[in-house]
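Every protein chain except one is present and positioned as in the full complex.
Here the chain labels run A and B in written order, and each chain numbers its own residues starting at 1.
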Amino acid sequence: MVAGCLAVLREQRPRVHCITNSVAQAFTANCLLALGAVPSMTIAPEEVPDFVASADALLINLGTLDRPRRDAAMTAIEVAGEEGRPWVLDPVFVDASKGRAEFAAELARREPAVIRLNEDEFHALTGDMDGVAGIADFAVRLLSVVALTGPADMITDGTRLVTVANGHPFMGRVTAVGCASAAVVAAFLAVEPDALNAAAAAFAVMGIAGEVAGESAFGPGTFATRLIDALYDLEPGALQERAKIV
Amino acid sequence: MVAGCLAVLREQRPRVHCITNSVAQAFTANCLLALGAVPSMTIAPEEVPDFVASADALLINLGTLDRPRRDAAMTAIEVAGEEGRPWVLDPVFVDASKGRAEFAAELARREPAVIRLNEDEFHALTGDMDGVAGIADFAVRLLSVVALTGPADMITDGTRLVTVANGHPFMGRVTAVGCASAAVVAAFLAVEPDALNAAAAAFAVMGIAGEVAGESAFGPGTFATRLIDALYDLEPGALQERAKIV
Partner (left out) sequence: MVAGCLAVLREQRPRVHCITNSVAQAFTANCLLALGAVPSMTIAPEEVPDFVASADALLINLGTLDRPRRDAAMTAIEVAGEEGRPWVLDPVFVDASKGRAEFAAELARREPAVIRLNEDEFHALTGDMDGVAGIADFAVRLLSVVALTGPADMITDGTRLVTVANGHPFMGRVTAVGCASAAVVAAFLAVEPDALNAAAAAFAVMGIAGEVAGESAFGPGTFATRLIDALYDLEPGALQERAKIV
């Protein structure tokens, strides 16, 4: 499944519009380009409608959430809804700011195809729910696929549950790896209509690229460049051999 | 010619003020520094006049074209005109947004020394003109040198035509390589008064650096770091041997 999705992505070269934080923009763009997708990144209110309407998928990442990014996110989601474009919500660091958590909760109600969060972010958004049942409830309530990232990523639409156990410890030591993963989910959504499969493929691809990068990295600096190399280079055989999707 | 321009650039270390998109800022700054130029990047309206007046050349790149960048671009071009600083217009992605195309057309009338665009951007700006004659007409109308980038770059002032055929396929797989090329054109304009020669030297230097980088890159990640290494390292002999300028 993963290898097939990646082959389609490389052939179709979907454009992914990313409303994302200023720290993650360049690394996210480079991951998408290496994978075979085409990024665009403007948050200017006059430009967002044209860019989203002509894109194949949308990422909304809530890092460095200033007023222009809030406005851009609202406009982009509206246009994505009108044009039937799938979108991903990445509520990074909602555990560090109440205002961000409230805004994230508002956006989560607008039916993102996939919402990505780690355990702390999940708790900040949902209060006291926990465990697999909590995530599944959240997915049902939102009508979204929920991807809880961690040592193993748990992905559920409320009915089905997939775990992806690929990755490398350096992925937590390079800024924007998580942000770029959510952009890669958006890229897979552009070519795979089943959002659960798209998210699983994306996390497997990023995790495996991380494992490959880790084999030749001297530290987090070379790891980041090798991760991009690996995204470009991944072959069907390696994907099938390495994928830990259950 | 290319080697001579680069030697002067490395000796004079011109400062290039860049009004550029947030995705490209860091990579652009690193290309300029590696080459021997000094970048500055503020878009704050209170700061732009001082920074442009004390710079040796100016880049206006229209990516992530929010309101502050529009205002900064207008102010910067005005100051550049008053102070006699050469400037480069890079209307990236004008084919994706009508508002951006209109703004680009307005700026193009203010006599940039060089305007860089690819084929899609050229069509979005000029309508139905095409081919060498179309580019030459555009250059004459604007009183600018036009650099049409592609597999081979075509550079014309309406009378003379130069093509530069250096480059590497990974240059399309790393974000901001095109944006950085336009900044390198600005750096060469600071040391070479003939804008056609400055643009040709810049595209040759970037293309050759790309070729050198491609020889030791494992993928687009290592390619980006090696491109910066190569910009720092380029030697006159290698430039003369590799340059494909006709």
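Throughout what follows, contacts are C-beta pairs under 8 Å (C-beta built on N, C-alpha and C of every residue); 3 or more make two chains touch, one makes a residue touch a chain.
From a predicted model like this one, the values you see are computed outputs, not experimental measurements.
Chemist: Which one touches the absent chain: A:R100, A:R116 or A:H168?
Modeler: Only one listed residue reaches the unshown chain, and that is A:R100.
Chemist: Which residue, B:V2, B:I77, B:A187 or B:A224, contacts the hidden chain when the whole complex is considered?
Modeler: B:A224
Chemist: Return the single residue from B:E82, B:E119 or B:D233 that touches the missing chain.
Modeler: Once the missing chain is taken into account, the touching residue is B:D233.
Chemist: Kindly note down the residues of subunit A that lie in touch with the hidden chain.
Modeler: Answer for subunit A: residues 21-24, 26-27, 63-67, 69, 93, 96-100, 172-176, 217-222, 224-225 touch the chain left out.
Chemist: Provide the residue numbers of subunit B that touch the chain removed from this figure.
Modeler: 22, 25-26, 29-30, 33-34, 39-47, 50-51, 54, 68, 224-233
Note that in this section only the chains that are shown with their structure count from here on.
Chemist: Using the average of all C-alpha atoms in each chain as its centre, how far is it in Å between subunit A and subunit B?
Modeler: 32
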